[in-house]
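Omission of a single protein chain aside, the complex is shown with its protein chains in their original locations.
Should a chain be cited, it is by its letter among A, B and C, assigned in written order, with residues numbered from 1 in that chain.
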Amino acid sequence: MSEAKLGVAFFTLLRRDLMLAYRHRAQMMNPLLFFVIVVSLFPLGLDPEPELLHTIAPGVIWVAALLAAMLSLDTMFRSDFEDGSLEQLLLTPHPLPLLVLAKILAHWLVSGLPLLLLAPLLGMLLNLGSEGLFPLLATLLLGTPILSLIGSIGVALTVGLRGGGVLLSLLILPLFIPVLIFAAAAVGNAEAGIDITGQLAFLGSLLAAAFALAPLATAAALRISLN
Amino acid sequence: MRTKQRNRLILAIVIVAFVAVSAALALTALNKNINLFYSPTMIVNGEAPKDRMFRAGGMVSVGSVQRDPETLAVSFRLNDGANEVTVKYKGILPDLFREEQGIVVQGKLAPDGTIIASEVLAKHDENYMPPEVQEALDTAKKMGVTGAEKE
Amino acid sequence: MVSDFFHMGGYAFYVWTSYALATVFMLFSWIQPRLRERRLLRDIARRLKRGER
Partner (left out) sequence: MSIIPNWLHRLSSPKNFYRFAGIASNWCGWIALVLIIAGLYYGLVDSPPDYQQGDSARIMYVHVPAAWMSMFVYVVMASSAAVGMIWRIKASSAFANASAPVGAMFTALALLTGMLWGKPMWGTYWVWDARLTSELILLFLYLGYMALNSAIEDRETAARATAILALVGVVNIPIIHYSVEWWNTLHQGATVTKLDKPSIHISMLIPLLLMAFAFKFYYLSNVFRRARCELLEREQGKLWVRELVGGERGE
């Protein structure tokens, strides 16, 4: 088995997942819709005063992104588990972490990337200044893959369990806190005209670490959950 | 078998590389020294944000505490040894609030350079000792200081 | 003298609540596994008895 074949396996799996997502596109839209609705609830629940919205915008957008990620994560391995293709995946000769990475990438393309596209719109709804827009996009670009990566560990641990969804949030949300803190702080600071390279570097560091370690942990967790 | 071993090696190298990148980025971030905690010197130099809440920390200057006897309003100065800023606050102060005590205030900067605090918190230090020992230390210090001044 | 001790220099509520919480938590955590072990042993014994007959 050469690298070429490994690459083929990776891209086949990626394409398959994207195709499946495309076929169930209505279902895939739901977390995004949820994201938009949660964000638009805040101006309704709070005083829709521009000053206030402006202050809370980074935090609100990021919290909503976390919650939307939780919703979409739940389905990451579910259908594969139910139709037995997950077990097939474990039996292939290819290294499981790599295959897991393909699935994570597919998940991010389907759920994380659209958040990025929606964010400017929501930023405007929440009166986020133009100085904050680029940092918001940058943090989402760095941050949402971390959510998919770390989240996959939790999904793999809870895949066979009944009521796994609630359990998943309990396991994963505490681990997401550093991402939330740095991302929201970066956007807020950018608005106040403070240098944010530190926060972005830290998010990048988290991303690199998660990229290296999360697929391994997810693969191990899948083996445990499915044995 | 050999390809499998080679794959493992590649995997290990990739992981080590990413962890190294991660560590390097973390170090860059640490060098940036982000803090949301401004010292009086930074505030005097105009480094504090203008119309946003922030935290300022320092020691309460000796003899600077002025209480309004009728309302709960209080004003005092914070110093970090080099510079001072005035803080205005309305509310109940913590028990540990006193002169030469480390204090953290949360508030906004007024146009005249004073901080309008919405919260005043006392930070107790890491020293614990009975009062007598503290008194002894204080007198010793005082004698040492006066002694030094005489010379 | 004794009332001084309970008064705790005016911090009685905070000090005594802290110590009371510690006592309650630690006692509860102490009792819990003991009850659980007794119950487990009884259950296993009952199952064994049923299995033997």
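Simple rule for what comes next: a residue touches a chain if its C-beta (ideal position, glycine included) is under 8 Å from a C-beta of that chain, and two chains touch if they have at least 3 such contacts.
On a predicted model such as this, the values are computed, not experimentally measured, just so you know.
Novice: Wait, the hidden chain, what does it touch out of the ones we have here?
Specialist: Checking the complete complex, the chain left out touches A, B, C.
Novice: Looking at A:Leu13, A:Ile153 or A:Ile196, which makes contact with the chain not pictured?
Specialist: A:Ile153
Novice: Please give every residue of chain B in contact with the chain that is not shown.
Specialist: 34-37, 39, 55, 57-59, 80-81, 92-97, 101-102, 104, 119-135, 137
Novice: What is the set of chain A residues that contact the non-displayed chain in the whole complex?
Specialist: On the side of chain A, residues 150, 153, 157-158, 161, 163-164, 167, 170-171, 173-175, 177-178, 181-182, 185, 202, 206, 209, 213, 217, 220-221, 224-225, 227 touch the unshown chain.
Novice: So that we can see where the missing chain sits, which residues of chain C does it touch?
Specialist: 5, 8-11, 14-15, 17-19, 21-22, 25-26, 28-30, 32-34, 36-37, 40-41, 44-45, 47-48
The working rule: only the chains that are shown with their structure count from here on.
Novice: Averaged over CA atoms, how far is the centre of chain A from the centre of chain C? Could you give it in whole Å?
Specialist: 42
Novice: Could you tell me the distance, in whole angstrom, between the mean C-alpha positions of chain A and chain B?
Specialist: Going by mean C-alpha positions, chain A sits 35 Å from chain B.
Novice: Touching at least two other chains at once: which residues of chain A meet that condition?
Specialist: In chain A, no residue touches at least two other chains, as defined above.
Novice: Considering the complex alone, what residue numbers of chain B touch chain A?
Specialist: Contact set of chain B toward chain A: 3-4, 7, 10-11, 14-15, 17-19, 21-26, 28-29, 32-34, 36, 49, 52.
Novice: Under the definition above, what is the set of chain A residues touching chain B in their complex?
Specialist: Going through chain A, the ones touching chain B are 1-3, 6, 55, 95, 97-98, 185, 192-195, 197-199, 201-202, 204-209, 211-213, 216.
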